[in-house]
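Moving on to chain A:
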Amino acid sequence: MILDVRNIQTFYGESQALHGVTLQLEAGETVCILGRNGAGKSTTLKSIMGLTPPRSGEVIYDGKPVQGWPAHRIARAGIGYVPEDRRIFPGLTVRDNLDVAAYQRKGSTARWTVDGILKKYEMLGERAGQDGATLSGGQQQMLAVARSLMIQPRLLLLDEPNEGLAPVIVQQIGELIDDLSQTTTILFTDQSVRFALKHAQRAYILEKGQVVHEASSDELRTDQATQDRFLSVA
Partner candidate 1 sequence: MKKTHIKNFLVAMTATAALGTASTGYAEDPIRIGGLYILSGSAATYGEFAQKGIDLAVDEINDSGGILGRQIEMIYEDTQGKASVAIQAARKLVYSEGADALVGLDSSGVAQGMVPTMPELQKPLIITHAATPDVTGKLCNPFTYRISVNVAQNMKAAAMVAAETDATNWTTIGPDYAFGHQSWEFFGNYLKEINPDVNLMSETNFPRFGAEDFTPFIDRVMDSDAEGVLISVWGGDLVNFIRQANNRGFFEQDLELMFTVGAATEVLTALGDEMPEGVHLSTRYWYEAYDNDINDRFVKSYIDAYGNPPSYNAEGAYAAIYAYKQAMEAAGNTDGPAVAKALSGMSMEAPNGTVTFRKGDNQAMVSPNWGISGPMHAEHGIRTLTSLQIFDGEKVARTIDETGCKL
Partner candidate 2 sequence: MKNKVLMAILAVVIAGLIAVPWIASYFYVFIFTEILVLGLFAASFNLIFGYTGMLSFGHAAFFGIGSYATALVLIHLQWSFLACLLVSMGASALLALVIGFLSVRLNEVYFAMLTLAFGMMVFAIAYQWRSLTNGSDGLAGFTLGSFGLGLDLTLGNPLVYYHVVLGIVVIASIVLYLICRSSFGMILKAIRQNPERVSFAGLNVRTYRLVAFIIAGTFAGLAGGLMAPFLRVASPELLHWSMSAEPILMAILGGTGYFLGPFIGSAAFVLLETWITTYTESWMLVLGIILAMMVIFFRKGLLGTAIDWWMEVKK
Partner candidate 3 sequence: MSNPVLTITSLTKRFGGVTAVSDINLEVMPRETIAIIGPNGAGKTTFYNMVSGRMLPTEGKIMLDGKDITGLPPHKISRLGVSRSFQLNNIFPEMTVQENVEVVLSAYHGHSRKLFNIASRNTGIQQEAVEFLERLGIDSLKEQRAEVISYGDKRLLEIAMVLATQPKLVLLDEPTAGMTPDETRRTTRLIKKLADSGDYTFMITEHDMDVVFNLADRILVMHRGEKLFAGTPEEVKNHPEVRVAYLGEEDDEAVEEANP
C-alpha cells in the first residue's frame, strides 16, 4: 500500500472541512475522489500534502506516518501535487517554472528533467521561454502537471485537473493521466463522473467531509442511484 489515510479531520480555523476521511491506494493504482463542491475533495489532497495539516488521524505514505511534516518534506518523500487553480508562478517562464521544482532524491536517478519534459510535451517545449502566466488554461494545466513531475513523484495528487477547461483539452488531460498512470500512482479529484470513471480504476465519493461511498469504476458506472444521490441534484 503506498498511501493509507486514516480518519483524518481537518479544519480551517474552526470550520471543519473533513469529518474523518479514510482511503487507501495501492501502488500503481489510479483512483478518483468524486463529490460536489464543498464536499472536501481539495481539502483531502491538501491534507495529504501537509498544506492543511489534519488535526487528527493519520496519513501513512510508504509505511511512514507523514502527517505533521512540513509540505516540502512530504514532497521530497515523493508526493507530487497539482492544485485546483494550477498556481503557475507568474513572471517565470515555462522553463523556469519547471526548473524551480527540479529535485532529486538521494540515490535515485532523475526520471524527469527539464529538457526531457520540454521534449516530450511539445506544447510546452514550443513555449519554453514564454511567461507561464500568459499560457491558456489547458496549457497551464499541462505545465502544472509537468512541474509536479519535476520532483520525481511516486504518487501524484491532481486536484480537479479539468476544471474550467474546454472539452478538447479535457480529452488531452485524460490522455496525459492515462500515460502517467503507466508509471506513477495517481489520486485525482473531479466533479465529472464520466471523466473519472473513464480514467480511474476506483472511486471514492465524498460528501460533507466524509467518504460516503467507495466502488470500482465499473460498479459505479451502472449505479445511477448512487450517482444521483451523491453527485447530482436529487
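Selection criteria: all candidates are chains of the complex that A comes from, given by their letters.
In the analysis below, a residue touches a chain if its C-beta (ideal position, glycine included) is under 8 Å from a C-beta of that chain, and two chains touch if they have at least 3 such contacts; residues count from 1.
It should be emphasised that the depicted structure is a prediction, and the values quoted were computed from it without experimental measurement.
Checked against 1, 2 or 3, the single candidate touching chain A in this complex is 3.
On the chain A side of its complex with candidate 3, the touching residues are 12-17, 19, 36-39, 160, 163-164, 167-168, 170-171, 190-195, 208, 227-228, 231-234.
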